[in-house]
Every structure is written in structure tokens, then in C-alpha cells.
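With one protein chain held back, the other chains of the complex are shown just where they sit.
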Amino acid sequence: MTNKFQNQQQLKNASNAALASILNLTLLPVIGFIALYSIYKKTKPHNIDHYHAVLGMKINIIAAIVLLLVTALMILLGGFDSPWTWVYVISYFTIVHTTFIMIALWVLVRSWSGDKLFNDA
Amino acid sequence: MKYESQGIAKMYFIAAIGLFVGQILFGVTMGLQYVWGDFLFPAIPFNVARMVHTNLLIVWLLFGFMGSAYFLVPEESERELYAPWLAKIMFWIFLVAGALTILGYLLVPYATLAEMTMNNLLPTMGREFLEQPTITKIGIVIVALAFLFNIGMTILTGKKTVITLVLLTGLAGLAVFFLFSFYVPDNLVLDKYFWWFVVHLWVEGVWELILASFLAYVLIKVTGVDREVIEKWLYIIIAMALISGLVGTGHHFFWIGTPDYWQWLGSIFSALEPIPFFMMTLFAFNVVNKRRRDHANKAAVLWALGTAVMAFLGAGVWGFLHTLAPVNYYTHGTQITAAHGHMAFYGAYVMVVLTMISYSMPIMRGQKAANVKAQALEMWSFWLMTVSMVFITLFLTGAGILQVYLQRYSEAPLPFMVVQDKIAIFYWLRELAGLVFLIGLLLYIYSFFAKGKEVGNIEAIAS
Partner (left out) sequence: MRETFTKGMARNIYYGGGVFFFLVLIGLTVDTVSGISKTDNRENLTEQVIAGKYLWETNDCIGCHSLLGEGAYFAPELGNVYTRFGKSTEAIKGFIKSRPKNGIPGRRSMPQFNFTDEELEQIAQFLKYTDGIKTARDWPPNVQG
């Protein structure tokens, strides 16, 4: 249970981190990540805000790899001028991107209630 | 069930589900006609099957909306329905008129139907989704007004809540904007422009109000979260829906001979249209996370969350995918549009009606929630239908991308029918996914009859 150690500032940091994570995934790529990193710098280990800053960065790094790297590979291997490349790239990117947004949304909601992604057993 | 007249919803829901089955049967028929061109030709040509498919969808969603309103409004207003008898009469009028119209589509050529119903006196037939004979349209208006009167009087003479007032606004808008279906100018550009005042302002306008109020109602019931919190969310969601959606109509005015400024206005405002759906997901996630109780009806919670997520995916993401004018230049009127249409209608409106049915049907049958086995089956049907709809959308998107490339984007564009042959594999896959959807739907119906261990009447308090 981390709840009793939380204070308002940590809760605020946690939800800001989760928000920055979503922004990085949607409207403000890169800028969102910089914001996320600066929140991370302000936090201390074992606190909820630290947890959400780290989780946000993890989600975004994985998303970057899974989205950008795989998409780049698809284009490289499939060829820029092949219609089939774009069938795969657009379908893949849309579905996987949305999945990450959905995960980040749930994380945001968890950060609002001061919870981790999963309840501690 | 707190008020006896809420029970009227049941007949509306049964009719809705019955017509839903019809819709899907014609859907898989059309899907097959895409790859087996002369299937049922000339008895049921594609256009007839499509008319039945889309019109059944609209009619059963309207049945679903009305049933949901009849269930929701008495409880929220804390009084019996103003005129239960009127609701019952209108049910039969609407059902008979709907059935006759569908039979008309199937039994006589459309031109003959137009002649039989004296379309020439007030021509309104033959526009997409608004194919109904004029007499049917007049019937729809009468039913809608009677319904609106009934619901409106119940709300206005009872306790007014944010949910019922938003619902009433949405339903009034639905009735008002339908009136544009009677305006069919000879000038094609004007015709198209005002056609969207029904179609767009319904599904990307007032229907979103109806959707959001149903969702808010179910979420209050199943999560026990404070009404104040939910009402604030409801307001802000529908505010964003109208702020983005009204001028967002402009994304339909790119290529129909309307002024160029729509390219900018339509692109910018419709790019905002995912926001209300995004917030709806955030809202649903938030209140479920903060729930005060674990409701016995887990299936209803699943449908509610599913609605939020799939509406965002279908209406928000797949809408955004082709809404910017430079993209839409290539994708307009291709299978991309079909992909978006399928997932948006399912994710937003089909699922919200099924959410309302899932929540209310057990109550109308004298239970708090369906039995354990029935709920398990219902959740299976949720996943079968939802996942197969995701695949239908993906396959149509694949078909659409190839179509755009080969027919529109390529240096040497190929003719439409040549391209259709090249993308047939996607149509076969779509048909397969459609059959899985049908299985899911049949399982859904079976779940109402499944017997099993009753769920406890006491709600577990969330930890």
C-alpha cells in the first residue's frame, strides 16, 4: 500500500506524468516525452509519481519501438511503392497506436485515483 | 423495476433484436454478392439488399433508442410514463410500417414501389439511407412526435435530471433534423448539402447526445459513482460533440460543388470530432475505476466499457483516418468509408443499445442481473461480435487502401471493376468475419434463454 504516503503534490505529479504520456502518444510527440522526463526528475523512488513517470516512459519507449521501428521495417522490406506495404503499415499502425492510447488512458485514470496500473496483491 | 411502465421497453427491445438479425442476414448476403456477383440476382439485387441492410439498422436502432428511453425516463423522472398506451400503439404502428416497407423493397422493384406509394406527389425516395417511401417517412414523423410527446411530458412533469434533459434534447434534434428528408431539391449540390443535415447531424450530432446520456445512466447504475461527477462529464462530452460536430459537417462538403472554405473548416473541425469519443472513453474508464460497488451485472459493465472504446475506435480513430481534405481527396467514397461506417455504427450506436438492453432486460424479467451462465454467454457474444467487427473493419480498410492506390493514386489508374477483382481476397475475409459476427449475434440471442445459477442479490462492495 502506497496510499498513506501520498501527498497532493505526488498525486499531481503522477497525473501530470500520465497526461504527458498520452500527449506524447497523440498530439505532442517528443515534447510530451520531454515533459514526462522532467516530471520524472522531480520524483523520488517508491512514490506513486515516480511509478507513473517510469510507467509512462516505458509505455512510450515500447510504443516508439513497436510503432516506428516495425513500421520502418515494413516499409523497408515491402518497398515504398508497393500498395501492399501501405495496407500493412496503415492497418498495423492504426490498430497498435490506438491500443497504446487505450492503455495510456487507463493508466491516466489509475493515476487520478493514486493507484498503480495493477493493484498490489 | 421501480415503475411498471418501464416494462414497455421490453417489446421494443425484442423487436430491435429481431430486426438486428434481419440486418445481419442481409449484411452477409451483400458481403457474398461482393465476391459472387450474381448471387440471388436478379431476385435480390445488391441495391435492394443494401437498402434492407441499412434501413433495418436505422429502424432497429430507433426501436432501441425508444425502448431505452421508455425504460430510463420513468426511473429518472420518478413517475410512470405519461401515456403507456400511446407507447404501445406506436410500437405496433412503427413495427407494421417498418415491416411493410422492407417487404416493399423485397417484393416489388423500387420504381414500382415509388409508383404504388405515389412518390411523385412529394418525391423523397431514392436517397441513401432515406430510401423509405414518403408515406413511411410521414409515419416515422408521426411515431417520433408521439414518442417525443410521451417522453417529453414524462420528463417535464417529473423530476428533471441532466440525463433526461440531454436525452430530450437529443431526441428532439433527431425528430427535427429528420424533417430535412422531405426536402429534395432538383439542384444536386443543394440536394447533397441538405441530405447531410439528416445523416451527419444525426450520427455525428444529436445521436451522440442520446448515446452519452444512455451511457451515463448505465454507468451511474452499475458503478454507484456520484451523479454530480457523471453529470459534469456528460455535459463536457456532449459540449465537445456539438462544438466539433456541427461545423464538422463540413467534411462532407469537400467534393460536392460547395465552396472551397469547407476544405479548411471541415478538416479542422472534424479533426476535433474524436475528442468527445476520447473523453467518453476516459469518462467510462474513470467511473469504472472509481466504482463504489461491483454490480452483479458484469455483462452490462462490459458492454458499457466496450461502447466507449469501440466508439472511439470506430467513430474517432477511423473517422480521423480519412477526414482531412487532402486524404479524403483520395479516399472519398471507397471501401475506407465502408470500413469507418461499419465500426462507427457498431461501436457507438449498436453497442450502446445493447448496453441498455443488457442492463435493463434482466430487471424487466424480475432479476437484478442475468444468471451466471447467461452472462458468460452474453460476454462471449460480446467478444465474438466486437472482434469480428474489428476484423471486418480491418479487411475493408485493407481493401480500401489497395483500391485507393490502384484506382486513384497510381500513375496508371485502373478501372473500378478491375480493381474490385484485385481486392477480392479482402471481401472473402470480410465475409468470413461477417459470418462470425452472425454466430456471435445468435449466441447473444441464445443467452436470454440460458438457464444457470442465479447471481446473488447483494452487491459486493468494491475493495
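Note that the chains are named A and B in the order they appear, and that numbering of residues resets to 1 at the start of each chain.
Everything below uses one rule, namely that contacts are C-beta pairs under 8 Å (C-beta built on N, C-alpha and C of every residue); 3 or more make two chains touch, one makes a residue touch a chain.
Note that this is a predicted model, so its numbers are computed, not measured.
Shown chains touched by the hidden chain across the complete assembly: B. The missing chain, though absent from the display, is touched by one residue of B:Phe20, B:Phe254, B:Trp303 or B:Phe382; that residue is B:Phe254. Remark: the residues of chain B touching the chain excluded from display are 30, 33-34, 36-38, 41-42, 45-48, 50-51, 110-111, 114-115, 119-120, 123, 125-128, 131, 162, 184, 186-190, 192-193, 195, 228, 231-233, 235-236, 238-239, 242-243, 246-247, 249-250, 252-260, 262-263, 265, 329-330, 332-335, 337-338, 407-409, 413-417, 420.
Everything below uses one rule, namely that only the chains that are shown with their structure count from here on.
Mean C-alpha positions place chain A and chain B at a centre distance of 32 Å.
The residues of chain A lying in touch with chain B in their complex are 83-84, 86-87, 90-91, 94-95, 98, 102, 105-106, 108-110, 112-113, 115. Against chain A, the residues of chain B that register as touching in their complex are 278, 281-282, 285-286, 289-290, 309, 312-313, 317-318, 321, 390, 394, 397-398, 401-402, 405-406, 410.
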